[in-house]
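Note that this is a trimmed complex: some chains were dropped, and none of the rest were shifted.
Naming follows writing order (A and B), and every chain is counted from residue 1.
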């Protein structure tokens, strides 16, 4: 029951520590509040362990990473692991630069991650140690279609087995897998790709859902992914004539704010394989 | 007369230097413009003294502070003091980490602050050198209620006496105190806590109001606090069905943009003790 995942989130109102990029950080904070969680952003090595200790989950996003923040990601991640807080990794742009690929791989290798969420190119880059990521967007050649879906689901399952993390590959069709089970989720709208940070926002939401549902990481992840896609649909349907990607962003966060557990349950379009 | 404070701000259009966090910085810039001021953001040690010299006020916000920006806060603050520019401190998350508490206390000790604005937990952490801040939100146990209001007002007055700064404690009920007088302000709406950065935005506005009303720091602070709360009410009343915290943020900044001195005067709900 996905509804229960959101109910728990609203009831527990977890505090989520984010080490994230400066491009979409405000949207991540507002979508966490919209979800029912509270955000705190802190990236200095001198405080990240302490900050993560007072939180219930850690969201690491490597967009605009730098030499100062990379060690902070590791420090915070290790402390979160010690405290059994779920750690979410968003490997933004893995495959687009050596620094990003290597940092993401280091985080995968040195941390115990609860969820890794990215587009198919980023996750492939992580799994293979290289890749053809087109900046921060998925490479067209990689896109998950109905034809390639089976192979992509198997790939996610195997990568989950290898890493121990739930693997969330988001795109036109979303895949959320652990080593045994895969959710195929068909919510969302293509126009979401015209807003910066829908992926980052989802990763922040994943941290919130996981914090509130530590015992059900796969279902909590599926709930977060379905919630984001569903809110993308609701928001799109509310767009007025003359509105574009900026109003759409506002309407998505607003839809998350107004999403009830019942609406999530009835609006989520998924199958389990 | 609070109206006069806003009239002076609109007429003088002061330039405000901000050293602030990367989470809510865009909202701070836009709310300064909405208020009638102009923002400049600069945090590198090599330029902050020069930048603050061409401004009329300095807003120091310690959210997402780091080893590079902390010395910049001190440098800029000392220069602003030398030039008798009002310096506002927003001790975001003081009490949540040693780095934040110590940095905030260092700023209080080494600078001559015009206003310190925070939630009750942050201000208590500052006053006591410790605390139980819940991330960047106030601890529930600390909340200012009608019952605890008298004690909180006394606390603010004493802390103002100690620091020489106007103390603005914002929450469900707002307290703005110098060592002699306290404004109790009852504007605002609970949903404001579901937007990231309403506190940061208010601190930026405080800098603007103080820059334009240097001779009346207490009244200027009360005007800024009442303005923010009143705009929270106006914006809430303008929310349409299906809107949430993201639209609310936009509508608050827009309400500040459209706030007239007369509307501030008639809408402000305060008593002086």
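Definition applied: a residue touches a chain if its C-beta (ideal position, glycine included) is under 8 Å from a C-beta of that chain, and two chains touch if they have at least 3 such contacts.
Please read these numbers as outputs of a predicted model, since none were measured by experiment.
Visitor: Quick one: 2 copies here, how many in the whole complex?
Guide: Of the complex's copies, 2 are shown; altogether there are 3.
We take it that only the chains that are shown with their structure count from here on.
Visitor: Starting from the mean Cα coordinates of subunit A and subunit B, work out the distance between those two points in Å.
Guide: Going by mean C-alpha positions, subunit A sits 33 Å from subunit B.
Visitor: Residue numbers of subunit B touching subunit A in their complex, please.
Guide: Spelled out, the residues of subunit B in touch with subunit A are 21-24, 26-27, 63-68, 93, 96-100, 134-137, 194-197, 242-247, 249-250.
Visitor: In the complex, go through subunit A and note every residue touching subunit B.
Guide: Residues 15, 22, 25-26, 29-30, 33-34, 38-47, 50-51, 54-55, 68, 238, 249-258.
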